[in-house]
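One chain of protein is taken out of this complex; the other chains stay put.
Here is chain A:
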Amino acid sequence: MDFNLTDERQMLQDSLRRYLADKYTTKVRNEILESETGMSGAIWTGLADLGVIGALFTEAQGGFGGAGFDITTVFEELGRAGVVEPMLDSAILGGRLIAALGDDAQQALLGDVIGGTLHLAFAHGEPTSRYDLSRVQATAVQNGDDIVLNGRKAVVANAEAAGYLIVSARESGAADDVDGISLFLVPADSAGLTLRGYPLFAGGRAAEVSFDDLHLPSSTRLGAAGAAYPAIAAAVAAANVALAAEALGAMETATELTRSYLMTRQQFGRPIGTFQALQHRYSDMLIELEQARSAVINAAGHLERDAQQRDLQIAAARNLIGRSARLVAEESIQMHGGIAMTQEYELAHIAKRIVMTDHRFGDTDYHLERFIALSAA
């Protein structure tokens, strides 16, 4: 039993933490939030140069990591600093789907992803699919050598920056069948592809995406026809580990900002942290934080296991963190008072990142139901 990071991961954590503390200040981040693209190209390049993207891929894929604990090491740091750049979309979701299903030509794109010159987006969720991964109503129809896509995708993160959208569409089966779903690598400049972009509440951008008789060569299909679901589930599992670790990192920052505020804010002639009522609540936040840390470790440690074990641990982690993160976000704001309600204060952004995590790939209740179903299986 060893709960320490390996030397390589410790170095990655140290260098990423230093880089973000130095380059990703509140001021820089607030400028990024206000910007047209919702991200910084310089920061993205910096992260790539630092090897942060490469750490999320295996050696065979051109990286030097790719395991669950590599993901958590990176995303905990991104969460601590409130990073809004689309690591989840380009590297975890996009990268893993190509790595899992792509042929040699498609795999060659991973080099550009790891190098920081290519962005990806996973266009999967639809306006009424909520968090159901197998509910795909967009259609792909074979027409001679071509595939014709029709449908709509909802809240597609990073869609505007992506060179390729990885689009799920149904080639057979009913609306929520696991079988019959295919993935296609759709170039961003394809005719028949329409994006309506907008900023996200917690930073970054997304788009409503529609396909109207979008013609593609069959060679853009990732993997076999109708058989993409297991790869989607695996990529989303990795994304859930990343989201859990990101929330954990954000919770660390929220608790640290709260500790510091409680010790310095004077009311009634003394620091408010001397009031026992607040001390106890701060202690509860720390207890929840350590619960969250263990849940992340459980999930990351099972990412490479079979789907049932993997998904059970991930559902557990996302449910636990959904609860503990909400407590930490809300209690941090409450104990700060008005200052935490202001946009320019660090905690406001961190709290938004924490709460919005609950809207990607399933909220607290969704993961509770997943856990119940998987436990019974």
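What we mean here is this: a contact is a pair of C-beta atoms (placed from the backbone, for glycine too) under 8 Å apart; a residue touches a chain by one contact, two chains touch by 3 or more; residues count from 1.
Definition applied: contacts and distances are computed from a predicted model.
Missing chain, UniProt name from the options "Pimeloyl-CoA dehydrogenase large subunit", "ABC transporter", "Outer-membrane lipoprotein carrier protein" or "SGNH/GDSL hydrolase family protein": "Pimeloyl-CoA dehydrogenase large subunit".
Across the entire complex, the residue among A:I181, A:A206, A:L262 or A:L374 in touch with the chain not shown is A:A206. Screening A:P127, A:P217 or A:P230 for touch with the missing chain picks out A:P127. In the full complex, chain A touches the omitted chain through residues 125, 127-128, 130-132, 135, 154-155, 176, 196, 198-202, 206, 208, 266-269, 272, 277-278, 326, 330, 333-334, 337-338, 340-344, 348-349, 351-352, 355-356, 358-360, 363-366, 368-369.
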